[in-house]
Structure formats: structure tokens, C-alpha cells
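A single protein chain has been omitted from the complex, and every remaining protein chain is retained in its original position.
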Amino acid sequence: MSESFEPVIVGFLCNWCSYRAADLAGTARIHYAPNMRPIRVMCSARVEPQFVIKALREGADGVMIAGCHPGECHYVDGNIKALRRYELLKRMLRQWGVEEERVQLVWAAASEGIVLAAAVDRMTEELRALGPLRWGETVISGNGHEQALEEAPAAEEA
Amino acid sequence: MDEKVGVYVCHCGTNIAGTVDVEEVATWSGEQPNVAVARDYKFMCSSLGQELVEQDIKELGLTRVVVAACSPHMHEKTFRGACERAGLNPYLFEMANIREFDSWVTDDREAATHKAKSLIKGAIERVVHHQPLEPLPVEINPNTLVVGGGIAGISAALELADGGFHVYLVEREPSIGGHMAQLDKTFPTLDCSACILTPRMFDVGQHPNITLLSYSEVEKVDGYVGDFTATVRKKARYVNEELCTGCGICVEKCPQSVVDDVFEAGLGQRKVVYTPFPQAVPNYPVIDRENCIYFQRGKCKACEIFCPTEAIDFEQQDELIEIEVGCIILATGYDPFDARRIARYGYGQMANVFTSLEFERMVNAAGPTEGRIVLRDGETQPESIAIIHCVGSRDQNYNEYCSKVCCMYSLKFAHLVHERLPNAEVYNFYIDIRSAGKRYEEFYQRVLAEGANLIRGRAAEVTDVARLPDEEGKLIVQAEDTLIGQQRRIPVDMVVLSIGIQARHDATEVAQIFGLGCDFDGFFIERHPKLDPVFTMTEGISIVGTCQGPMDIPDSVAQGAAAAARVMSMITQGTVMMEPVRASINADQCSGCRICNNLCPYNAIVFHEDDEVSEVITALCQGCGSCVAACPSGAITGAHFTDEQLISQVVGVLWDVRQPELVPAEEG
Partner (left out) sequence: MTAKEKPKLAMYWASSCGGCDISVLNIGDKILDVDQAFDIALWPCVADFKIKDVKGYPDGYIDLCLFNGAIRTSENEEMAHLLRQKSKVLVAFGSCASEGCIPALSNLTTKEATFKSSYLDNPSTDNPEGVLPQPVTKVPEGELHIPVFYNTVKTLDQVVPVDYVMPGCPPEPPQIWAVLEAIITGAELPAPGGAIIGAGTVAVCEECSREKHEKEIERFYRPHEIVPDPDVCLLEQGIMCMGIATRAGCGALCPEVGMRCAGCYGPLDGIVDQGANMVSAIASVVKAGSGALAGIDEEELAREIGKVMDTIEDPSGTFYRFSMAHSLLTRVRSNGDGAQDGGGR
């Protein structure tokens, strides 16, 4: 994790808007940071908070959930469900000491390749500034219980 | 997990290989667990590329396939086909998008190669958890419901009926015809609108395969593609359709007249018992209960007294009719923009400011002025007319979009004024002239040649406050003429506001009834803006005409016919195969908590009160996964997007940054 830290972002893109926006960004050769690793879901409503947390736990420095704009969801209001979950999750991330920039909800219509590309660029910059998350190495293992175990003398009695 | 995965990395010529080290990626892929073979190839989508996959499935016994190439929206179908031809269930395939998502969005070869590996690793981890799926066959009821009897709905209905299939055509107003019936001439051919429309309306009325339900509205839709049940409210007309001959004596004898805000756009009057216009289909009148003297004061009944067939029935009630259909075509049309919203144009305040719809009625020989262009007093012929384009369109304060038809009908108005009032001056205030369409530009040139004054500039205001002597008693249109870079004040006798096309005021409620989405502007959302413009995300429901977005008559007709063709193709197949990406509930795991019950936008989830479990009606499910994500018991599975598949993909794409697990050391 030297000065050349490149954040890893897991992106959940909905099939109808944001995935197509990313397709369009590609077709239009809009260059943006290669830091996001996208995963396709049919709708942002399929994204469970569990997936987001899992990604953070497994080494992602950030997670982007991208869906259609409110009112434009191909499944009527799936993105609203995503928004509700995100708003609650956001409040919990705060409690967990995870910076708000690390989990972002982005709206991008199928025609908004440039919006999606800009969002990835912006998020990548923000995460570069924040530094790595690396939950297992720095949060769980880095909390000193291994060292404590070594220091701990054998207890004599129960 | 012991699968034999084949990984195929496409060069796409240099589209991918120019940025991604495809050989390196293929070699690396070959070293991943579960991967039996990994190859790179120039063009995977070519027949040779596909054969490569087929051959490996057959010879190496591959159980899973990953193709790393372009977007799945491009070629997922192609490679699923290849798998299927080689005897592998097509859903045991996964695509890694290393072109649109990778090689095309960066120049950094090292980063692109690394990202390609990550996407492929995600796909490998995911695909080993894939399950074979079978498309779902659904039987199609051959009857079709068309909602809305404007030109788009009429076209769809006639195409289907002529093809031999039964259609229920539901129209909210007393007659079909829609906005087209109000128009005088149609651009650019100047065909008489009524002359070309009424024969089609008549055909609808007479067609043995069309059940016309006018003065009716769809209240509820249940079911799914192939098997919808629509509940239609047939509003009381107070006229018995069985007995009425459409003679019109009741209309003649009715003593009460009111302003006709609908068909005559407020410019004319109609009786309280009325047919909207002489060629109405059906030709049975309707009693306007709110304004009827009998309904208000309990006396009159002139219509009943004079009706020769005793068809007037004041006791008639609304009727609810259930219709069973396989497909639904929505053609619910548009609302004209309310010109009162733009106060600076003075509509509703200054008498001689008219809307374009009023002007249509005015120039129509069958309209309230019998085709005479006159001021609000009904007599004075204007000597000068200003036509203001883009009223409520291309304006961030109202509608950002272009209403598409206003330029052309505004030019048509200029022509009609020249035709009827050869000495009158016409000024068209426009932002741009949008005359894209067959013979549209030629029509524009013709109108120019006729001497219309085209002023490029959005009109700033319409006022009756004169500054100069020759402005006295006139309406003054102020605009910056951007061609000469000057402010201009043009005094005229009459102003016509070319109002735009808006989504129906109740479009969102209608969308909810049919389980559709509306865009920002309230127009229904098509399945794909380019490649599937008439179908919607709800299987079996199409949208045609202006309920989908602003469009002109030929486009509306084409869409109506296109939807009809799609429906006919479904009907003639008898059954359609649907994507098996659906949710299902494991009843043994369901606690009956009912969290999922109202999450489904398609009402696909039902709760069984007796055994207290919920169930997904497979044919209704569109596979969004809302309920799958919400189920707190893990009882709902989303086929092809299971928790296991998605989490494996998450873990896969993070292959290079995986974190140590908190696991106990092995004992002893």
C-alpha cells in the first residue's frame, strides 16, 4: 500500500440502465478509471446489503450500486427499494467506521454512459484519498488479539 | 465443486487485444481451479469461434462455459446458442464483458489485463454455481385488449381483427377517434384528417372481430402474459345501445348546451345529450349527467319524450365487465400542454390568444366556426396572425423534450391561413424548424415560398400593452430575432400557441394498473428504446402511439401495426417461451411473515391464508429479484441470480485482494 494505492471497487449494475450506461461508456470510448469490477444484476433491488458487506469484508475498498433514476426503473420501483436499503445501510456504515464514500448509490440511465464513467472516476479518486480498507488484514487481524494471545500467560485455574 | 469450465478470451480483432494481453489472460485463466481449458481467439462470435466452444464441450466434456468478450447484451444469446447446439444447457454459460467494460475504457494495458482477469475470475466463480434452467412455456389466449381508440389503437385493433383475431377495444370517451378526429388537415400532404380517419373508425365499429367498449375504462388487470383478466367499467350512457338507432333526435331536442372542452377544445358548444362529432363511432349519444337538467332538477326528459325507440334510460348504471385476453396493447395517447401555465403568453387572459387545438377546430369545416378563421368575437377576420412554436416544449421550466409534431402543424397553420385569408400576414416564432420526415422539409419550403414570415427566436411574451401607435388594439409578440440579432415587437390580431404533447395526467395511475414504468415525463417506458420500442418490461403488454412519447400520425400507425404483428406472432405460436430468470419460494422455509407480499411490482406474489405461506406466480414474475433480496428467511431463490452465484462472483472479482478468514486453526 505505497503511494501507488489503487482502490478496488465492486460495482453492482442493473441490467437495464446502469449496465447499459457502462456499455455505452465503452462504445463511446469514454475513458475512466479501471478500478471498478462490475457485477450484473437484473435490478438494483436485487442487491442485498449482505453483498455489499461481503465485498467490503473480502477486500473491496468500496462498493458502487448503480440503478435507473427514480421513476425510470424497468421494474417500476425496484431502485426505490435499493435506495431504502442504502439509506439504512449508510447509517450503519457510519457506526462501523466505514467512510460514506466507500459505499455509493449512483443513478445512471442507459443513455448516461458519461455519468457512470464520471461516478467511477470520482469514487476512485475519493477512495485513493481514503486509502485501503482491507477489512480482514487491518480491521479484524489488526486489532491485536493475536499479539495478545502470544503475550498471554497460561491461566492456572478456571 | 468439480466442474470443467472452458474459458474463451476473445481478441475482437484489436478491440480487446489492442489493450488487453489476451494470451496472458488465457494462460492465467487456464491455471484457475475448475478450468479445464482456456483459449484465446480472434473473433469468438464468428462461426469458427462458436465451433471452438461446441467442439470443446463435445470433446472435452465441458460442463460450464465462460466467454470473455463484449457485453452480454451483444452476444449472450449467440454463445448460449453455441452451448445448446453442443448439448450443454445454455444457462451453464457466463459472459465476462472485457470490451465495453475494459479494453474500450482505458489505455493502460497492465490495468486492463488485470481487470480482465478479475472479470473472468468472477465469471468462473459464478458459473460453477450455475444451474441448468429451462425456458417457461406460456399459453396465449388469442384475444387481445387494446386500450385507447385513437389512431394508434385503431390501427392495432384493425390489424389484429383483419388477421382473424378478436380484439376488445376500450375507449374512455363516448367515441373512438382520439385527437386525430379533432384535426382539420394533416401535414405534409394536407389530407383531410376526418376523411382518412372516419373510414377506419367505421371499420372498427363494423368489424365482427372487434368488441368496441366506448365510454369505458380499464380499472384493474390481473394475470400475466397469455392469461390476463381485465376489469372494465362501462360507464352509464343513459342510452340503451340495443334500442338506439343514432338518429340524433334527442340531441336536437335537448334544451341545454354547454361548452365542449374535450372535442371542440372549448371553442364550441355541445348539447348535454351528445355525440362528440357527427361521424362518432359508435354513434350512440351519451347523457352528460352533471349538466343534465333532469339529473340536476328532476325535470325535463325532453330526450326521452322525443326518442322514437325508447332508448333513453335514466336508470342505467355503470357496468363492470371482465375480459380475458392474452395480450394488451396500450394506446392511451397524450394530453395537450396546458397553455395557461405560461402566463406570459396570456392564454386565458387575452381573448385572441388561441391554442393550436382551438385553431384546429376553427379551421375545420365541421368545427364551431365552420372553418372560418375569426377572432374570439366569432366575426372579425384577423389581418395578422402570430404562431408561437414550442409552447411547453424544449423548455426546462415545462417539458425539456421536443414534442416533435408542433413545427410541422405550425407550418401547416401558416399554409391554411394563406389559403383562407390570402391577405393576412403570418409570423411563425420558432427555435429551430424540425422538419425531419418524408416530404416534411419540402412542405416547409413550400410554406416559406407562400410568404410566411419565419422569425427565429423564442417568443418572450405576448402583451396587449401598446408602446407605439400601430400597436394599439393589437396583441404584440416580443421576441429576439436571433437571425438578425434584434429585439422585435410584432403587432398581430391573433396569436396561436403551438402547445406540445404531454403524458396523460393520469399516466402514472394507468401505469400502475398495467404494471408499467413511466419515465421522468410520465411517458410509458418501452422495453428497449431502439430495438424494442413497442413492447414493455411487462411481458405481453405493448405501448403504441403518444403514450410512449411524442410522435406523429404515421409513427403512431406504424407502432400500432408493429404491436399487432408482435401479438399475432405470439398468438400463432400458441405458447411463448419465457426467460426462466424468475423467483420461487420454498414453502418449507417460508414463515409467512409477508415481507415480500407487496414488494412485487407485478403482483406476482400471493399469500395462501390456509397454510400461511407465500408463493410466486412464475408466469407473472419478471425476475427483478426485489423479493429475493428482501426475504429474511432466505426462502426465495432468484433463478440465475442466486445469492450463491452473486456472492461467488463478488469473491471472484476480488481474487487479488482476498482477506484472511477468521477460522480456527486445525486442532492437533
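Residue numbering begins at 1 within each chain, and the chains themselves are lettered A and B in the order written.
To be clear about the criterion, a contact is a pair of C-beta atoms (placed from the backbone, for glycine too) under 8 Å apart; a residue touches a chain by one contact, two chains touch by 3 or more.
Everything quoted here is computed from the prediction, not taken from an experiment.
Peer 1: For a quick check of understanding: of A:7, A:38, A:71 or A:113, which residue touches the chain that isn't displayed?
Peer 2: A:71
Peer 1: Which listed residue (B:220, B:594, B:608 or B:658) would be found touching the missing chain in the intact complex?
Peer 2: Once the missing chain is taken into account, the touching residue is B:594.
Peer 1: Of A:28, A:118 or A:139, which sits in contact with the chain we cannot see?
Peer 2: That would be A:139, which touches the missing chain.
Peer 1: Touching residues of subunit A against the unshown chain: what are they?
Peer 2: Residue positions of subunit A that touch the missing chain: 45, 48-50, 53-54, 56-57, 69-71, 77, 80-81, 83-85, 87-89, 91-92, 95-98, 107, 133, 135, 138-140, 143-145, 148-149, 151-158.
Peer 1: Which parts of subunit B are in contact with the chain that was left out?
Peer 2: Residues of subunit B in touch with the missing chain: 503, 507-509, 518-522, 588-595, 597-599, 607, 612, 626, 629-635, 643, 662-664, 666-668.
Convention: only the chains that are shown with their structure count from here on.
Peer 1: In whole angstrom, what separates the CA-based centres of subunit A and subunit B?
Peer 2: 34
Peer 1: Along subunit B, where are the residues that touch subunit A in the complex?
Peer 2: My answer: residues 71-73, 97, 99-102, 104-108, 111-112, 114-115, 118-119, 122, 511-512, 515-520, 525, 529, 537, 581, 599, 601, 622-626, 628-630, 638, 641, 643, 646-647, 649-651, 653-654, 656-662.
Peer 1: Which of the residues in subunit A end up touching subunit B in this complex?
Peer 2: Checking each residue of subunit A against subunit B gives 6, 8, 10, 16, 19-20, 22-23, 25-27, 29-34, 37-43, 45-48, 50-51, 54-55, 57-60, 69, 71-78, 81, 85, 110-111, 117, 134-137, 140-141.
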